[in-house]
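For reference, the structure is listed below as structure tokens.
For this view, one protein chain was removed and the others were kept in their places.
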Amino acid sequence: MTSVIVSSPFVAPGNKLRRLMLQVIIALLPGTLAYAWHFGPGVIINIVLAVLFALVFEAGILKLRAKPVMPHLADYSAVVAAWLFALCLPMHSPWWLVLIGVGFTMIAGKHLYGGLGFNPFNPAMVGYVVLLISFPREMTTWYLPASVSGETLSLTDALRYSFGNVDIGQWDALSSATPLDQVKTAVGQSISISEIRTSPVFGEFGGKGWEWIALGWFIGGLWLLLTRTIRWHIPAALLGGVLGMATLFYLVDPEIYASPLFHLLSGAVVIGAFFIATDPVTAATTDMGRVVYGFLIGVLIYIIRVWGGYPDGVAFAVLLANMCVPLIDYYTQPRTYGEK
Amino acid sequence: MLKLHHFHGGLHLDGHKTESLGRGLQQATLPERLFLPLRQHIGEYNKPLVKPGERVLKGQVIAANPSLICAAVHASTSGVVSAIGDYQVAHPSGQSDTCIVIDVDGKDEAVESTPPDPGELTSSEMIERICRAGIVGLGGAAFPTSPKLSRGKANGIDTLIINGVECEPYITCDDILMRHYAAEVLRGTGYLRQILQPSRTLIGIEDNKPEAIAEISRALAQNPLANTEIIPIPTIYPSGGEKQLIQILTGKEVPHGQLAFDIGLFCQNVGTCVAITRALEKDEPLISRVVTITGDNIGEPGNWEVRLGTPISHLIELAGGYGHAAGGHLVMGGPMMGFSLSSHQVPIVKASNCIMVMREETIPHAPGYHDECIRCSKCTEVCPAQLLPQQLYWHARAQAWERTQEFHLFDCIECGCCSAVCPSQIPLVQYYRAAKSEIRAAQKAQFKSDRARVRFEFREKRLLLKQQKDEERRRLKREALQKKRASPGTGEPAPDPVQAALERVKARKKSIQEESQ
Partner (left out) sequence: MILAIITISAMAGLFGLVLGYAAVRFKVEGNPVVDQIDALLPQTQCGQCTYPGCRPYAEAIASGEAPINQCPPGGQATIAALASLLDTEVLELNAEHGEHLDVPLVAVIDEQTCIGCTLCIQACPVDAILGASKHMHTVIAEECTGCKLCLPPCPVDCIDMIPSQQTIDDWKWSAPPDLLQEMQDA
């Protein structure tokens, strides 16, 4: 009757990889929409381009590796990685920048290690860091949010920018360093925080517009927690790490060190806490390990922001913590049943 | 009221229990032939005590082993032994094992029994009788009961736990048994108390069985037992696992490498209690058990009291035959821990609590493709043994057996929770089972090679010793000879014996020739 030996359990699994990935995509929507609202359609163009390129890369490499293509494409992991990568880019980026970044994300970040589940480093962060180091000019040309400049690029302008041979200088008036960058530069020039904060790019707590985007990521993060797609350990520890460090130094000297809320609501801390550091493949797996891992990232983000060479440090912090994961996992093994 | 504890992880599963509960407990008819495997328990094989052609009576011992572990096999009804040979048995391999086949004569004649007065028996006499009745744990593990009792008694038992939890979906045999044989369950509990002298007894029943709880409570009210409590416990899989139940009821964990009775606890299934009652009160050996037959491809799911050795096909016929297409997928045990059967000719044995008859479509087959592990740790969250299943999987797949043992592979109880929640649908338990098999085989081979080494080295030593002795002897002889030669001659050298013999022969030949002339 039964020729193949099938092992119990004989129940259909309740979770599906694809469903988990879909939950992540759903959770990304509020933040992505807030991002596009403040910075224009370039954000969406980046995401669409990145996802398309990622699917092409994924299919091509799977074919080369003689692996089944459709089941892997259908798990949406490539879509999630590409989406997260696209969110790291400046809102207006030429198509080739997206192509190169996604190429590194999918090939060097993921498939060279053996594909989904085998990569030690967060693929999206690998792609982003490669671009950041290789194309510093393109990667640091950010634009003002609509709430500051009063306008965003139209869809046609954004498309022209992405695909046309348009000089960046044309929209110079709109381009600007990110709030984090401004703080860093200013502190380097011995201008006090309170003086910089009078610049129009700053809102109540962090960068204008950026605060709302952070809120969007936060809502998405809550959705992930509610659907039990992720667990609380990493986000809580990461945010705790950033806030803890920021509070400590803010109390020491508020004129040199920005407020904890500014650090929380600027840059990629919130999306990093809920979406990037929680990538299960590259994160620690034990509960205790996840707390250590999250906290380590939080502390590293602050260190890189304040004393490092880059205005934001989420990508580097995540990659550095990825390296420590085997060690963390080894030393945080839980006590098994019956063990003293 | 006892404070309940929690075990780590676990799952809330769809019960699927109502399907098989509607028809009460039914008595199965006798099949034409019984197939009784020589071994239906954990331990050594029994040896057959009957020969083909011999007539046997119900309750007669037909296979036993003289060793301490007693789990003899009895004839479940009267008939003639028609063969002793290899037949398919309930085993995940689908392989055959030695069975005694009895052609049933339908008279159901029993051997003469001598029911004692259980009140008069000493505890060692009780254990003796439980041993003779061939009783094993009926919860599924089939560990012989009497050696467990002897060891428990020797260790001293503080808490006796009666397991009526039955946490796996679909299975209802213990539920029905508690409803119909509540008094027997409690009398059996009483006998266990007499033997073990525990300071308290806890009867754990999952709270999705209110009728069983009510029946047992009523029976307990009629015949109270000292320090005995019925504890309804929350429904969560696998609360019926011995270690998990102990954790829920006492908050204690059985230490690594020890057994429950090492820490003064003793668990016994409700079905085993009934078997003990029958053995002590009626001198009736274990020849039948309650079996749930259920699933989405059986006509009338229900519970049957079945003679051991009854082929499953007979039971399927009794339960209204196959529901949809004939055939389908047979599983012995529940959906979480059971195993597939290769044939419907497989007999019911002591450990068979449930037969699931499922449509092939509803059984998730080992898929030809599953996603990769993304280390999401959902398996870690549900693992009742608090293991790291994703790490175990990683090492098991890389065949790094030593690493799997460092991650406590052998603490895995194979409950199936990890596989059930895995978003990548990896058959994790199968990886662990395969790893355990490989490690056990390697240990066995290592044991054998170590023995061979000892024997080889012993032989080498012996040969060396022999050689030295031979040399020593030769040396002594040589020396003696030299001494002899060195000493002055004692007159004429002795005549050469060979020469003398030849001459004698010549002389005789000569004389014979002369005579013939």
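Labels A and B are assigned to the chains in the order they are written; within every chain, residues are numbered from 1.
Simple rule for what comes next: a residue touches a chain if its C-beta (ideal position, glycine included) is under 8 Å from a C-beta of that chain, and two chains touch if they have at least 3 such contacts.
Since this is a predicted model, take the numbers as computed values, not measurements.
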item	value
Per the touch definition above, residue among B:E54, B:D97 or B:E229 touching the missing chain	B:D97
Absent-chain contact - pick from B:R151, B:R455 or B:R504	B:R455
Residue, one of B:L2, B:A445, B:A480 or B:L502, that touches the chain absent here	B:A445
Chain B, residues in touch with the chain not shown (by the definition above)	89, 91-93, 95, 97, 366-370, 396-397, 426-427, 430-431, 433-438, 441-442, 445, 448-453, 455-456, 458-459
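The working rule: only the chains that are shown with their structure count from here on.
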item	value
Centroid spacing, where centroids are CA-atom means, of chain A and chain B in whole angstrom	54
Contact footprint of chain A on chain B as seen in their complex	7-8, 13, 92-94, 169, 243, 247, 253-258, 327-331, 333, 335-344, 356, 358, 363-366, 369, 371-378, 380-381, 384-388, 390-391, 407-408, 411, 414, 416, 419-425, 427, 429-430, 433
Residues of chain A touching chain B in the complex	1-2, 4-17, 19-20, 68, 71, 75, 77, 115-118, 231, 280-281, 283, 285-287, 329, 333-340
